[in-house]
Structures are given as structure tokens and as C-alpha cells.
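What follows is a structure written as C-alpha cells; I'll ask about it next.
Removed: one protein chain of the complex. Kept in place: all other protein chains.
Chain IDs A and B follow the sequence of writing; residue 1 opens each chain.
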């Protein structure tokens, strides 16, 4: 079952926290809502769950308009950052909670609980209380509890942010496996972490300041972002102002060859190149600058190079003889690795 | 057609959203009804009775009679100054004792804090009962007529109500970050300065909460005064009791009750307004 936002606006005391969101999650798809805190992504998820009421617009689950339904009639699985396991119930009772609330026959509950615990690898902990489990285990129980009711839609609100880095990558793989095992369940995954979004999502919706900025597959957003915010939030990017004339595109006085589709000649535009696609030395689209900072990051060196007053970052495979601070270096990039974006407000 | 359907849905959506707050109000009604029946309505009857002298009719006569009597004015003054003095005493004593328990801890400090909690669950008149043995006619200190003076009541009230100040203070102190104290003392601040500049500002809300509660409880205290058996110390609650039960002067008792309620509720309301302002 899919999820559809039909120009959903949410406001608290006249403060718009979600501004006419239009978004469709296809059945069986994992959609990541990616954005910084306060971007409205959690509000969007809570509108689907039924905990916030849109000021206008409708929310659909499949063909059903659920905007006016209370949360308990929506049949949605939900997992939140702080787990929210019921502390007074044992693990299996937590997992059975949704089934009991729906008056599922007793005989069936037992099997469904066992199945959900099996799926999340928590069968051995069925008789424990939540406080006897680690954070990662608690999150698995929370997922099992949400899956036990066999929802068509699973909402995940920053499910991994309370875990440490190592556990997080393990759980990420676990979630990907769950998605493969449950191909019909649509997932809406709220996160501020681009790695989680890139790893797990079929499509990513990038949100900023209550608005949807871009929506597409991870590859599209990474390779061909359409706006500056998406470019820098998904993956990090060099964003430098360029002039677009009839004679070509110019950065720091030199011409760069780049696809100019859809950009009006004579205007300012922003050139976007990923740091790891910038090369050192001679090549096409070459320009010269001064090294202002070098960071050694083990496998790579990151160079900060001042080119005509703009800082360009280059991630280079570990250098045998790195340049020194203040050295003049030439950098280059391949034309197909650069994207031209409409100029942002900052360059106005 | 589609537009009409859309419109109907929006209207239905609105009407369905409204029952929630309305339903919440309905759920609040039973306890409010109970409160009205058993508390507000009786209180209203007291106010009504205070305007009905025994001679019949509705008049301000009971008020005039009560306000004219020397006994009432004396009781009013005694009640207010005793409550204010007791509150001040409780605040100072409670602050000092809580300070020691929280910041100069000794073995058994936890037990003392626990003892304070237990103390709160005993009735106030026990203190007067004990004081009767210590200062009473056959007491330890001898037949010193201390208890029948307001000072005896003051001592008993400070003793009994100090824990009411200490409990919120201890709770507030346990929230205080000890790193702040360590930072202050590493910067060379001495104890009195730390107390004044770091601890006192943090303790103010708790002091205000405890102090206002104690003020109201002192204004309303009855058991301590009753047990002294002193004819010399009459407070407003005592006057209500003696007028109603001993003299069967109900209109008079109701007048004193109204005055007592106005003072207590007024002070309590004032405190809530002030503390909300200060908190916001």
C-alpha cells in the first residue's frame, strides 16, 4: 500500500512547519525523508501516523483518505528513535500488544509474536524486560512490535540515531534485509544522515525549511542534483559561482566545458563538482589556485584550494608527496562530472 | 460533482475533528460535579449564611458584629503575624538544614532526609503534645507558662512546617550540577559566596513554592493551637471552631470563615500569579 501526501500543510500557532507537501511513496518502496532538524521531515511522518493534524491537504494510504482517522484506525507500524517500548511489559508482551489491542485470537498471537521475534533475531530474549536489553536489542524489539501487526506501511523516525556508529551500520544492513524479506511493505524513513538514506532508500525526498527541495533516486540526487541545498546536503559538493555567457561558461576567468541545458545565458549560475571528482595536475577544465589547508584522512588527502577567492575542495587518494601550504597547484575535473545549477540566493 | 464531494468531505472532516476537545470537556465534568457538590456548594452556603443573622433576614449585621469585637481583631492580627513569622523561621531554618544535608553530607544524611519524609506524614498536634511535656506545667523545663503564649505556638509551627520547606529544597539541590560548585570553588569563591551566588538563585523557586505552602498551612493551622489549650492564643481557625461548636453562633463562625478563606486563597492566588510571572 502506498502513501500519498496531497499538498499537506501543518502549522503550529500560525508557524508553518510543513509547507504544502506533495509526495507519493509507491507500494513496497523505501522513501527516505532526508533533511536537517527542523526541516519538517518528522512532521510529515507524524501526519501519516495521525499525531499531527494537517491545517490543509489530505493524506492517503493506498486509496483511503486517512486525514480524519485517529492513529489507532490507520494500521501503520511505527518505530521511533527512543524505542518507546512499554517498560512494564516483557519483550513478548510488547510485541503482542498491537495484536491484543486488535483482539486477534489468542492462538494466532503466539505464532505471530514468535515470527516477529524470529525475524528480528530477538527470539531468545522473549521473557526479558526492556530495561534488561541494550539499545540495539531494544530497537529490534521495537521493530518486531511494529511488524507483528503486519502493517502495509512502516514509519521509521530516526530509528538509528540513538545507537553508536558500529551498531548503526549493522542495523542498517538488518533493515535492508527486512525490506527484502517484506517486499510489499512501504517504508517512510526519516533521517538526517545521508549515508542511511543513500544506503537504504529506493528514493530520497530532501527537505529543508518546511519544504520539499528535491525527490529522486539516490543516484539521481547524487549525480545530478537540481539545487544547491540538495547538492551540498547529499554527499557534499563544491559550489562555485560561474558566469554563463554566449561564448561559454567561465569560472575564475577560465572557460569550463559543461552541459548548459536549461541555464539562461548572461546570468550567474552555480557550478557543482563533488570533491572526489576533482583531480590534481593537468587535465581538461583546468584552473590554478593556492593551497590553504591540507587534511590527511588516512586513505585520502583533502586539499582546500583558494581559486580566485573561492575555496575548492579536492579529495585525492593518499598523496606520496602532498603539496605544502601556500603552494600553487592546478586542479581539473571531467566535464561529465560537473553540473550547472541555477544560482542560489547567496550569489544574487 | 467532484467539487461537491470534495466540499462535503472537508465539512465532514471539520465536524469530526471537533468532538475530541468537546469529549475531553465531557470527561472532565464528573470530577468537577463532585467538587462542586462536596466543596464549592458547601462553601457557598457558608458565604450565604454569613449574611443571615440569627434574627432573620439578609444583612451585613454579622460582619459588623464580628468586626466590632476585640476578640476577632486580636485573632486576625495573631493569625497573620504568627503565620508570617513561622514562614520566615521555616524558610531560614529549612534552607540551612537542607544546605548541610545536600552539600556537607555526613554519614546518615540520607537517613535524615528519609526521616524528614516520615515526619511529614505525622499530624501537627503531636508537636504540641511533645511540647506539653517539655514546657508544660509538669514538664522537663518546669512549670514555665511558655506554651500558652504565642511564642510556644510559633516554636511548634516552625518545628512542624520546616520539613515542608526542606523537601522541595532537597529536590532542587539534587538537580543542581555539582560541577557548578566545583567550578566556583576552583575560581577561589568561598562557601558563603557560593551559597549566595550559585545555590540561592537555583533554590529560589523551591523556596517560593515551599514558603507559600507553609504560609497558607500556618494561616489555616488548627491542631497546634487547639492542643496548647491556651486561652491567650486565638487564631482565626480557632475562632471559627469556638464560635460554631462551643457557642453555636453559626453566622459569626461563617463570617470569620469567609475572612480566613479570603486571606488564605488571596495569598495563595497571589503566589501562583507571581510565581507564574517569575517562571515565564
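What we mean here is this: a residue touches a chain if its C-beta (ideal position, glycine included) is under 8 Å from a C-beta of that chain, and two chains touch if they have at least 3 such contacts.
Keep in mind that, in the parts below, contacts and distances are computed from a predicted model.
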item	value
Choices "Germination protein GerB", "ABC transporter permease", "succinate dehydrogenase" or "Heme exporter protein C" - which one is the UniProt name of the chain not shown	"ABC transporter permease"
Given B:25, B:64 or B:200, the one touching the chain that is not displayed	B:25
Option from A:27, A:71, A:135 or A:236 whose C-beta touches the chain left out	A:71
Identified contact with the non-displayed chain, of B:87, B:148, B:162 or B:234	B:162
Absent chain, residues of chain B that touch it	21, 24-25, 27-28, 30-32, 34-35, 38-43, 45-46, 49, 93, 96-97, 99-100, 103-104, 106, 112, 115-116, 118-127, 129-134, 136, 138-140, 158-159, 162-163, 178, 181-182, 185, 191, 194-195, 213, 216, 219-220, 222-223, 226-227, 229, 236-237, 240-241, 244-245, 250, 253-254, 257, 260-261, 264-265, 268-269, 272
Residues belonging to chain A that touch the chain removed from view	49-51, 70-78, 80, 82, 84-88, 97-98, 100-102, 129, 145-146, 149, 155
